[in-house]
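A single protein chain has been omitted; all remaining protein chains appear in their positions.
Presenting chain A:
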Amino acid sequence: MISFIAQRIAKAVIVLLALVVLNFFLIRMAPGDPAVVMAGEAGAGDQLFIAQLREKFGLDQPLPVQLFLYVKGILSLDLGFSFRQQMPVSKLILDRLPATLLLTGTAFAISLLFGILFGALAARFAGTWADTAITIAALIFYATPLFWVALMAILLFSVTMDWLPSFGYETVGAGYTGLAHVLDVAAHLILPATTIGLFFMATYARMTRASMLEVNRLDFVKTARAKGLSDAVIQRRHVLRNALLPVVTLAGLQAGTLVGGAVLTETVFAWPGIGRLMYEALLQRDYNLLLGVFVVCSAMVLAFNLITDLVYRSVDPRIEFAS
């Protein structure tokens, strides 16, 4: 197993480097020159000033040299310097990462837990009103754009009912500490986490339902019935466990993308996470920051893929580690 993980990490590093190179060129190909933008904002658009800015940030170097310096930096875990924010990119990202992980982690947990629960219920009562209600609800959440759900949630729970805060990570200036701080963050977390969670919950519910109905038709379920096991035990032990295999695959694929995929939700709720950082970097043509966010998101995707593989192998004995 150790050798399996080692070889997977080795492959992941190669993929990551390939992505870095690809991203580097993609961003450079986009129209617009950051030096011009900065010079314009500084109120001095003359050529000399722009040239100075270029030289200062290394933008006057040929592209391959820029790329070489960048990759070299990444290999020593240096993601470069954000000249817009006058801070190292890694520090900017590390500041924002916990908020994003908290948001997406919570959303992910909510979606898995309730998705599987509702999916199992729908399968257990397939063809009844409960199944229909769950299926329709899942379809609605799946089909509705996330930002719209977010706006409606704010309208309902913050503006109209005034139950929950509508934006931010914590109540600014309240100076809560200890438990009060935790509760304050939790209250801020509910709306954005549920908004993201609902969409994924819908996919897991639908997948769990379909997969359980399929497993229910398999022979070993009949064997279990022939043993005299009760239906509850059969559904839990024999059907659900087998039915969760495709759900694990799907969840693993989505977990990685969740980190970078919360851009809209983080923007609507003013959540100080990676997604909003990316949004800001994009508007400001902050190359290094944007690239840094991409690298971190890609690394997350690769890490979650590896975790998914490990989880899958631990739940399905038919997949063995190559020795």
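The definition used in the following text is that a residue touches a chain if its C-beta (ideal position, glycine included) is under 8 Å from a C-beta of that chain, and two chains touch if they have at least 3 such contacts; residues count from 1.
The definition used in the following text is that contacts and distances are computed from a predicted model.
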| item | value |
| --- | --- |
| Complex member absent from the view - protein name from UniProt, among "Regulatory protein VirG", "Microcin ABC transporter ATP-binding protein", "VWFA domain-containing protein" or "DNA polymerase III subunit alpha" | "Microcin ABC transporter ATP-binding protein" |
| Touching residues (missing chain, whole complex) on chain A | 3, 7, 11, 218-220, 222-230, 233, 237-238, 241-242, 315-318, 322-323 |
